[in-house]
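Every protein chain except one is present and positioned as in the full complex.
Moving on, here comes subunit A:
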Amino acid sequence: MEPLIRLTGIAAPLPAANVDTDVIMPKQFLKGIDREGLRDGVFHFLRFAGDGSPRPDFILNRGPWRGASILVTGPNFGCGSSREHAVWGLRQLGIRAILGTTFGGIFFDNCLNNGILALGLPPDDLAVLLRLAEDPAHNRLTIDLPAQTLLGDDGTCVAFALDARRKEALLRGHDAIAATLEEANAIQSFEKAHHQANPWLA
């Protein structure tokens, strides 16, 4: 997983509520067995018309927001199906951070597992960032993960909270499985006692 430390990029506003993973990655793109080739799937029916041409009304197809690496979203972004393909696709499109108020729980975890910073912010802070993202003159944001701040080039500064473990994981781009396997002995001991206490589970 690629570390995320400090990132400057274009923020795109996507303020709709309840944007689900079916919309983020339609099922037509789920027939593979690897993580590749999902770039075109992201927001597919919002981004592309039936003939494959880009829809000019969709924010990521419009000049100042093309190539955005940060999304500023509405509440409950990424709700619905557990499909991690949605997050793999966003990453392949170059998205490194998603700023919102609340997220679908599985989606939120999937983001962390793929090096995307998903941040649930207070509504007032999000409103400030949304206004910046909507303004073509000021839609460039810098995310400073060590300092836990979001900086606009107009001088806006929004601090954010982040639990230490998630921060560390993003900074180091760590392998969660390797970290857990360091606890293999503890897991084995736990398992033995658990099955002794609940022998019908063994």
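Methods note: a contact is a pair of C-beta atoms (placed from the backbone, for glycine too) under 8 Å apart; a residue touches a chain by one contact, two chains touch by 3 or more; residues count from 1.
By definition in this document, contacts and distances are computed from a predicted model.
Think of the chain that is not pictured: of "Flagellar basal-body rod protein FlgG", "Dinitrogenase iron-molybdenum cofactor biosynthesis protein", "Thiolase domain-containing protein" or "3-isopropylmalate dehydratase large subunit", UniProt labels it "3-isopropylmalate dehydratase large subunit".
Residue-wise, the contact with the chain that is not shown comes from A:Asp34, picked out of A:Glu2, A:Asp34, A:Asp51 or A:Asp124.
Residue positions on subunit A in contact with the hidden chain: 15-18, 20, 22-23, 26-27, 30-35, 45, 74-76, 79-84, 87, 102-107, 109-110, 113-114, 163-165, 176-177, 180-181, 183-184, 186-187, 190-191, 194, 198-201, in rising order.
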